[in-house]
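All protein chains but one are shown at their positions in the complex.
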Amino acid sequence: MNSERYVRGLAKLKEIDGQAGENVINSLSDIAPDFARLLIEFPFGDIYSRPGLDLKTRELAVVAALTALGNAAPQLKVHIQGARNVGCSEQEIVEVIIQMAVYAGFPAALNGLFAAKEVFAQHPTPPSH
Amino acid sequence: MNSERYVRGLAKLKEIDGQAGENVINSLSDIAPDFARLLIEFPFGDIYSRPGLDLKTRELAVVAALTALGNAAPQLKVHIQGARNVGCSEQEIVEVIIQMAVYAGFPAALNGLFAAKEVFAQHPTPPSH
Amino acid sequence: MNSERYVRGLAKLKEIDGQAGENVINSLSDIAPDFARLLIEFPFGDIYSRPGLDLKTRELAVVAALTALGNAAPQLKVHIQGARNVGCSEQEIVEVIIQMAVYAGFPAALNGLFAAKEVFAQHPTPPSH
Amino acid sequence: MNSERYVRGLAKLKEIDGQAGENVINSLSDIAPDFARLLIEFPFGDIYSRPGLDLKTRELAVVAALTALGNAAPQLKVHIQGARNVGCSEQEIVEVIIQMAVYAGFPAALNGLFAAKEVFAQHPTPPSH
Amino acid sequence: MNSERYVRGLAKLKEIDGQAGENVINSLSDIAPDFARLLIEFPFGDIYSRPGLDLKTRELAVVAALTALGNAAPQLKVHIQGARNVGCSEQEIVEVIIQMAVYAGFPAALNGLFAAKEVFAQHPTPPSH
Partner (left out) sequence: MNSERYVRGLAKLKEIDGQAGENVINSLSDIAPDFARLLIEFPFGDIYSRPGLDLKTRELAVVAALTALGNAAPQLKVHIQGARNVGCSEQEIVEVIIQMAVYAGFPAALNGLFAAKEVFAQHPTPPSH
C-alpha cells in the first residue's frame, strides 16, 4: 500500500512535470526502483506540497538554480516545461534565466536560454492557465 | 557625467540592497572602482530594471541560485535581506531555501538556512511593505 | 506522534553524527523546525538506513563528495567525525581526501585535509570500534 | 626508459579501468601525449597505489565524488565500470549514487543512476571477483 | 541607434570569436534578442575592451576558468578557438588546460583537452598572427 506521502507526491509530480515526470519514474524502474519511490515521496510529496510559497515561484526558483549550477541539463529542461505547466509565461522563464548571467555568468545563462528554446520548440502550445 | 544606466542602476541597487549594496560599492573604491560602476550599470541598471518579472520573484530566484551554488556566502546574505527589502516574507525566503535541498543537497540548504537565521537576527524588524 | 521514519532516522543520526547532529537539529528549531524533521526523516531515516552498503563506506563516500564539492565546510567536518564514529580510521579518512586531489584538484584536497586536522584535534580520542 | 611510477601506474590503470583506461591514454596521443604519461604516473602510480584504503572503497569514493560534481560524465562512466572491475557489486554502486541525492541533490543522483544504467547495459556480464 | 558600447562590443566579439560569436548572437534572436545585445555590450563592449591586460592573456584565463568549471562545453570550445584567433599557439592553450589538472582535477583537464582536440581538428589552419 502506498503511503499518503507517495499519493500526494505522485499527484504533485504529474501536476508539475506531466509526462516528463512519469518518464523519469519509468526509466528508474530497472536500475533503482526504490529511488523512483523516494523521488516521488520526498521532493514532490514533502517539499513541493508545502504551503508558504506558490508553485509558480517554486518552479522559477528551480529553473534559476539549475541554470546557475549548469550541470543538470535534462532536469533543467524538465523544469522549464514544469514552470510552464504550473502557469509561468515564457517571458517569466526567459527573465529568470537572464537574471542568472549576473550570478553564475554568461555561459550558464546562454545554456539555460538554449534549453528553453529547445523546450519551447518541442512544446509549442503551452497549456492554458 | 553618469549614464542613464548608472542612475537607474544606483536607484535599483538602493531599493534592493539598501545599505549593504552601498557598502559593497564603497569597499570596491580602492581595489577596483571601475568594477563598482560596472556592478551598478549591468546587474542593477540593465538586468534588475527589466520588465517581465517582478522584483520579489527575481530576488527569490537569486536566493535560490546562491543557496544552490553554495560558494558566495556574503552575497547570499545581502540578497536574503534584499528579498525582504522588496517585500518577500521570511516564510517565502525560508521555503525557497528549503526547496534547494532537492536540487543542490541538504548541506546547501542548511547553509542557506543558517545564513537566513543570521540575517533575520541582524535585521529583526523587516521593512513593512 | 513521530513516524517510524523519524524514529529510525533520529537513531541513525545519533549513531553517525553524535552530538554534532543534535546541534544541527537544535540550531534549526527557530528558523525552520520542519526542515529539522525532514533532515532526520529523509537522509537518515530513508537513505542511511538502506541495506546494500555499509555505514563506513557511506561515510567515506560522503567525505569524498563534500571534499570534492568544496562548498560545505561545516558539513564536511561533521561527516569526518561521523566517519570516525562509525569506525573509519584516521588513515582511511585521510586517504579518501587525498584521492580527491585527482578528481577535484589539490585545493579541494588541501582544504579537506585541514578540515580533518581540525576535527582530529578537537576529538583526539576517537571512539573505539 | 619508463619510471617505476609509470610502470606501477600503467598496471594499476589496467587493473581499474581496463580497456576504457587504455582508450583515454590513446586518445591523448596527438593532443597532449605528456598528459597521458602524467595521468598514468600521478593518479595511478602515486595515488591509487597507496596503502591505507582498499581499491573498492577508493572507486566507490570516486563514483560518489564524480556523481556529486556532475560535470564529468565520461569519467563517471569509466569509474562506474572501474568500480565493477575491482569487485564492487552493482548494488553497492547504485547505493553510493543514491547517497549523493542527500549531498548534491536529486538531479546529480538521477544523472549518476542513468550513467550506471548505461554502463551496466554496455557491460552486462561484470567480471567475477 | 546602437550605443558606442554595442559598436565596440560587436567589433571585439568578431575579433575574438569570429563566426562562432555571430552564430551565438543569431541563435538568440528568437528566444532572447535583448540578451544578444547585452552579451555584446557587457562582456565584449565593457570587459574585453578594457586596458591593463592583453587579449591573449584574457582568452587563456577564460579557457582556464571554463575548463575548471567544467559545465559549459560549448563556450569552452568557442574560447579555445577565440584564443587561437587572438594569437595564442596550440601549445599555450594545451598548457593552460593541463595546468587545470592541479586546480580542478584530472577529469576537468581531460575534458578540456578533448575539447581542444575537437576544435583544432575542425579549424586545422589557425589564423596567422
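The first chain written gets the first letter, and so on, giving A, B, C, D and E; residue counts start at 1 in each chain.
In this text, contacts are C-beta pairs under 8 Å (C-beta built on N, C-alpha and C of every residue); 3 or more make two chains touch, one makes a residue touch a chain.
Please read all numbers here as calculations on a predicted model, not as lab measurements.
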item: Displayed partners of the chain not shown (whole complex); value: A, B, C, D, E
item: Sole residue of E:D34, E:E92 or E:E118 that reaches the chain not shown, by the stated touch rule; value: E:E92
item: Residue of C:S3, C:S49, C:S89 or C:N111 touching the missing chain in the full complex; value: C:N111
item: Footprint left on chain E by the chain that the document does not show; value: 42-43, 47-48, 50, 52-53, 57-58, 60-69, 72, 75, 91-92, 94-96, 98-104
item: Touching residues (missing chain, whole complex) on chain B; value: 24, 27-28, 30-32, 34-35, 38-39, 43, 66, 69-72, 74-75
item: Interface with the unshown chain - residue positions in chain A; value: 68, 100-108
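What we mean here is this: only the chains that are shown with their structure count from here on.
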item: Steps in the shortest chain-to-chain touch route ending at chain D and beginning at chain B; value: 1
item: Contacts common to chain C and chain D (chain labels); value: A, B, E
item: Furthest chain, CA centroid comparison against chain C; value: E
item: Pair exhibiting more inter-chain C-beta contacts, D-E or A-B; value: A-B
item: Size of the rotation, in steps of 5 degrees, that lays the CA trace of chain A over chain D; value: 120
item: Approximate Å spacing (C-alpha centroids) for the pair chain A, chain E; value: 30
item: Contacts with two or more other chains, residues of chain B listed in rising order; value: 42, 47, 50, 68-69, 94, 98, 100-108
